[in-house]
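Of the protein chains in this complex, one is absent; all others appear in place.
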Amino acid sequence: MGRLSWRLADVVEVRPETGRVVTLALAVPDWDGHRPGQHVDVRLTAEDGYQAERAYSIASAPDGSRVELAVERLEDGEVSPYLAGELRKGDQLELRGPVGGYFVWEPDRGGPLLLVGGGSGVVPLMAMLRQRAADGSNVPARLLYSSRDLGDVIFREELERLEAAGDGLTVTYALTRAQPAGWTGYARRVDAVMLEEVGWPPGERPLAYVCGPTRLVEAVAGHLVALGHDPSRVRTERFGPTGVP
Amino acid sequence: MSGFVSRGFKGRRRPAEQATRLPPGQYAERGFPVLSAGPTPRVDLADWRLKVEGLVARPQEWTWKEAQALPASSFEGDIHCVTRWSKLGTSFGGVSVDTLLEAAEPLPEASHAVAFCYGGYTTNLPLDDLQGGKAWVVWEHEDAPLPAEHGGPARLLVPHLYFWKSAKWLAGLRLLDHDAPGFWESLGYHNHGDPWREERYWGD
Partner (left out) sequence: MTMDETDLRLDGNGVAGMLAEVFGFEMTVCWGCCAGCGASNQLGAMLVYAHGMGAVACCPACGQHLLRIARGEGRWWLDLRGLAWLQLDEQARMAG
């Protein structure tokens, strides 16, 4: 499990993912590792002592002392514009954790695995898929990823590569606001019909992990249970409202 | 991690020229943060009632229409949240609590009140803090109807105390002869809550 004390991490890389999202690669001294799905608390301190704290899901699979976060810059945000705008290689960042053992999937938990993510809700799910790939697991996995448009899809190329590996992962996008010319995929919000088409029948007893804005998470979890899935096999992580700091 | 400063981080605060209007320990905030300790109650205006009850000679109950017909009163000024943000120069419209209390006629032994709300929130105040032009029941914020997430249809407004005392989704005031700690007051927050004396927590 994680540690309670605040620690200083070094920012080793700041990598743009989309127009709004940045990956922060951190080197955390004495990091004891983490489990896919967990998050850290990040704390910023201004010169006059003012502090702001936020939680960010870990995007990377465990990898020594390296921890990657993917931060979406929210327009009127207080913390995200700093993390995904000002912070640069060589800076330090205070963090604590990891925490959130409830929303964890590791290959030895089995499957089949249904991951449903909305917007930046895909981040902890990505850690799960990265772990799955690193372990060479072929637990059948399906990711249903809801995004405003293709440009907002985080980790798109990597997801294509993971899918192309042919180890039992399929990735389905639901683009809710705009779609590229010739798009034949889903062009609406995730609903029960989509979940039934994309997911597994309840008889397969999948493990489901749903993450993103609260509205999406609660709607999806509700649909899954209504479709007959065992509520104890549906885990949720609500991020709260979208677009609000 | 004493001493660590995040290079270049400023947060959302306003420049220091506002500093003299701020109570100790506060920062000026541009927006109006929504803080929720529970679900937002949905109250149909047809069912909404505002009560003044307890140690009063004439318990009162106003419907929405009746409340709107009361003499209008407004507040313009600053509000202060115990979480350290202050919103300077904002305005609310509604009715003065003095008007409501005059109608109800508090009994001599009434010394305190509990504000009770749709959704179950409560907060307690000395009667003194509700009288003398210091408190309102408001249904307008900056000339627009008070949104549900900010306490609409109507909230209590007691701007000289920390904003948790300005109870959202107000259903009424109950006058008592004793103090009865409310939701936050029974969970470590100060019973009175004067921002100018930094009465934030129990024991302050």
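Just so it is clear, A and B label the chains in written order, and each chain counts residues from 1 on its own.
We take it that contacts are C-beta pairs under 8 Å (C-beta built on N, C-alpha and C of every residue); 3 or more make two chains touch, one makes a residue touch a chain.
Just so we're clear, the structure is a prediction, and the values are computed from it rather than from any experiment.
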Please identify which residue in A:13, A:32, A:48 or A:197 touches the non-displayed chain.
A:32
Sole contact to the chain not displayed, among B:31, B:89, B:133 or B:188:
B:188
Of the candidates A:13, A:197 or A:218, the residue in contact with the absent chain is A:218
Against the hidden chain, chain A presents residues 1-5, 32, 39, 41, 53, 55, 96-97, 99-103, 213-215, 218, 235-241, 243-244
For review purposes, identify every residue of chain B that touches the missing chain, sorted by number.
33-40, 81-83, 147-149, 164, 184, 186-189, 200-202
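Just so it is clear, only the chains that are shown with their structure count from here on.
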In whole angstrom, how far does the Cα centroid of chain A sit from the Cα centroid of chain B?
38
Seen from chain A, its contact residues with chain B in the complex are 6-8, 44-47, 50, 52, 76, 78, 82, 86-87, 91-94, 244
For the complex, which residues does chain B have touching chain A?
1, 4-13, 27, 31, 34
